[in-house]
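Apart from one protein chain that is not included, each protein chain of the complex appears where it belongs.
Entry: chain A
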Amino acid sequence: MSFALRLMLRDIRSGDILTLVMALIISVSTVTSIGLFIDRLQLSFEQESANLLAADRLIRSDGVMPVEWQKKAQNLSLKQAERTSFTTMMFAGDTLQLTQMSAVTDSYPLKGAYLVDDTLFGTGKNSTEPPKPGQVWLSSRLASLLNIAIGDQVEVGEARFVVTKYLVRDPGSSASSFSISPRAVMNIADLAATQVIIPGSRVRYSLLLAGDRAALNDYEDWITPQLNDGQRWQTPTQKGNRIGDTIGKAESFLLLAGTLAVVMSGVAMALASARFVKRHLMQVAILKTLGATPRLLMGIFFVQLFILFIVGALVGLAAGWGIQGIISSLLSGLMSTTLPEPSISRLWLGLATGFVSMLAFCLPLMLRLINISPLSVLQPSAKIEQNTLLIYCVGFAGMYGLMCLYTQGFLLPSIMTLAIAGIGIVVAGLGWLAFRLGRSLTSGATSGWQIGLASLYRRLIPNLFQLLIFTLIIMLGLILVGVKSSLVADWQQQLPDDAPNHYLFNVQVDQIDQIDKETDQLGVIRSDWYPMVRGRVISENGKSIQELYPEGTDEPDLYERELNLTWASTLGKGNTLTSGDFTADGLSIEQRVAEEANLSIGDKLTINIGGNIVTLPITSVRTVDWGSMQPNFFLILPKEALQDYPANFVSSLFIADDNAQPFYKAMSQFPTVSILNVGDILKQIQTIIGQLSQAIQLVLLCILSAGALVLLASVRSTLEERLEEGALLRVLGARKTLVQQALFVEFGALGLFSGLIAAAGAEACLYGLQVFVFKSPASWHPLLWGLGPLIGICVICAIGIFASRTVLKVPPMLLLRDL
C-alpha cells in the first residue's frame, strides 16, 4: 500500500497521473454540475408551474370529496387548502352580474400569490392571503359591470359582503378551465351562509396539496385508484398542457446534453488512460525485470486507482458543485425567480460516473499493462498480448451503462451507441480513403504540405482513432447547437411576443364595428372575427353516435360534447390544409380529431344545430396550431349551412400591459361581451421559455468547454510522436517553417475531415432527434456544414500548434533527449 502510494506520488511529477486525475475530475464535475443544474431547473419549473396551480398537486372533483382524503394528506404532513368554484349571480343594488366565484380556505394559495389592487384596473400587488370572512374581492371588470367600488356592498345568495380589493390575478385560475364570467373570490367560511350551493348545483371542488415530494408521490399512489370519472389529479408539469410539453422538451434537451457529456467524459477517461498506459509500458516491464510479480503490480495499480478515484471523485464533485453554482449565479441575473437549492442526493450520479469510468476505461487498460512481457526491455517491439477488441467492448459497455444510468432508460443510450458505432465505421472507411489519397498525391515529395499529408497515412491507425474522436466531439457539439437553435426557434415561433392574450366572446354582429373602432384607436392587434354557432354531431355515415359508442365506451372528443362551429371562406392563421379542398361544399375537419374518430374525406357527419339537422361530407382535413392562440375550430362548415342561425362572434387580441386599463375601460361599454384574459398564463409560459432558452445555452457552453478539453487531451495523446518527428526533421536541417507547415497541414486535414464527417453525422442525428425525440418537423441545418469544418480546422490547428510550440522553439537535441 505505502509503496504503491510512494510510487504514485513520485509519478505525479511526470504529469501522467495528473492527466488521469484531470480526466476523472472533468468526467465527475461535468456530470455532477449538469445533473445538479438540471435538478435545480426542474425544481424551479415545478415551482413556477406550482404557482400557476396554487399548489404542488391538486385534486379536482365535481362532487364533495370524502373526508378521508384530507385525513390522509394530514397523516402525510402535507399542507392543504380548499377551493370551491361555482357560477353565481352577484347583486349590487339593482344591478346583477353572472360571476365566476371561488370560495377559498385561509390557507389558499399554497403556492404563488394573489395579485390585488386598490385601484380599478390597477396592475396589482402580491397577497398570499385570501379575503377574510365577510369580504369579497372582485375583478375590475366585475366591479365596473356592477358599477361599484371598494367599500361598497354586494350580495351573493343570502349573504352580504364588503368589497375590499380588486382582483387582478387568482393564482389558481389558470389551472381551472377558462371561465368567461368575471371573477370574484370570497372566504370559504361564508359559503354556507350564501346558501347558493344546493343539490344539483354545478360546483367544482378542489383540494390543494403542497409539501415533500416523496409524501406527494405516496399520496398520488394512494389516491389514483380511488378517483372516478369526475375527479382528476393534477400536477404542475402535466403532459398535455403547454408548460408540461415545453418543460418536457427542455428536459429532453438537458438529458441529451448530459448524456453527451457522459460520452465526452468517457472519451476523456479513455484517452487519459491510454496515454497513461502507453507511457507506463516500459516502467512496468522494468519493474517486472526487477522482480515485481503480476500480483504485486495488480495490487499497486488497484491501490493507485482507488486513490485516484477518491481524489478525482471528491475534487470532481466539489468542482461540479461549484460550476453549477456559477452557472446558476450567472443565470440568476437573467432569471425572474431564484433557483431552488440543489439536492445533495443528486451527487451519486457524479460518483457513479467516476466509478464506472474507472472500471470501464481505466481498469481494463491497467490490466493490459500488467500483462506486458518483461522482454520488452530487451525488445521494445514486444507486443502486449491481450484482446484489444475486448478492451473496446468493455469501454463501450461502460459508456452504454453510464448513459443508461444517467437517462434511467435504454432508448436514448441505444440510439447514441448505435450512432457512435456507425460513425466509427464511416470514419474508419472515409478516413482511410482520404489519408490514402493524400499519401498517393504526395509520394516522394518534401514540402511541408506533403510531409503533413504523408504522415496522416503513415500513422494510419492512431490518426483514424484521433479522427473518430475529433469527429465525435465536434458532432456532439454540433448536435447540441442544432437542437438548441431549433428548440429555441420552435418555442419562439410557438409564442411570439405579440401572441394574442385575450379572447372576446359573445360579440353580436352589430357590435363588431364599434369594437373594431375602439381597438383600432388603442392600436390593438386583433385576429379575424369568427362566427360561432353551437352544434352537436349526432351521427356518422348515417349511424347514430349512441349506436357507435354505447354507454361506457370511450367517445372521441368530436362526439363527446356540443361543439363551437364556424364558417370561413379562407384558411385561418395557424391552419394548414393536409388534404382535400377547403373551399368545397362540405366540412373541414381538424386532423387530430379526425384521426381519433377514424374519419377521412368522404365520410358524412350529421350535426344538430339548434334543433335543425344538417348532414355534410368531409371535404378537407387541416392541422391546427393550437398554440397560435387564434380562435380555432374542430369543424368548419360552409357559410350556407350556418348563416341562418344566430351567431356570436369571437376574436383574439394582444393587449400590451400599458394598454390593459384603457382597453378594459373601453370594453365596459359592452357589458354583454365576455373577455377571457389568458395573458397571465402566457406570460408565465414565456418566462419559463425564456429561462429555459438561457439555461440550455449555458449548459451548451459548459459542454462545449468540456469538449474543447477533450480535444486538447486527444491532440496531446499523439503529440509525442509528432514532436519526435518534428525534432528529427529539425536535426536533419529542416527549417522551422517546414515543420510548422507540416504540423499545420496534418492538423488542418484532420480538422477538415472530422468537421465534414461530423456535420453529416450531426445532420443525420438531428433528423432522428427532431422526428422521434422532440416530435417536431425535421429541418435542414446549413449552419452546421459551415461550422463543422471551420471549428475542426481552427480549433484543432490552434490546439495542435499551441501544444507543439516547443518543437519549434527548443533546440532539437534537448527534445530528442526528452523523448
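The working rule: contacts are C-beta pairs under 8 Å (C-beta built on N, C-alpha and C of every residue); 3 or more make two chains touch, one makes a residue touch a chain; residues count from 1.
FYI, contacts and distances are computed from a predicted model.
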item	value
Chain left out of the displayed complex - its UniProt protein name, from "Pyruvate dehydrogenase E1 component beta subunit", "CxxC motif-containing protein", "ABC transporter ATP-binding protein" or "Lipoxygenase domain-containing protein"	"ABC transporter ATP-binding protein"
Of A:T289, A:Q514, A:S600 or A:T737, the one touching the omitted chain in the full complex	A:T289
Touching the absent chain when the full complex is considered, from A:S14, A:S447 or A:Q514	A:S14
Sole residue of A:T87, A:S373 or A:Q661 that reaches the chain not shown, by the stated touch rule	A:S373
Contact footprint on chain A, counting only the chain that is left out	3, 6, 10-11, 13-14, 16, 282-283, 286-296, 373-375, 377-379, 817-818
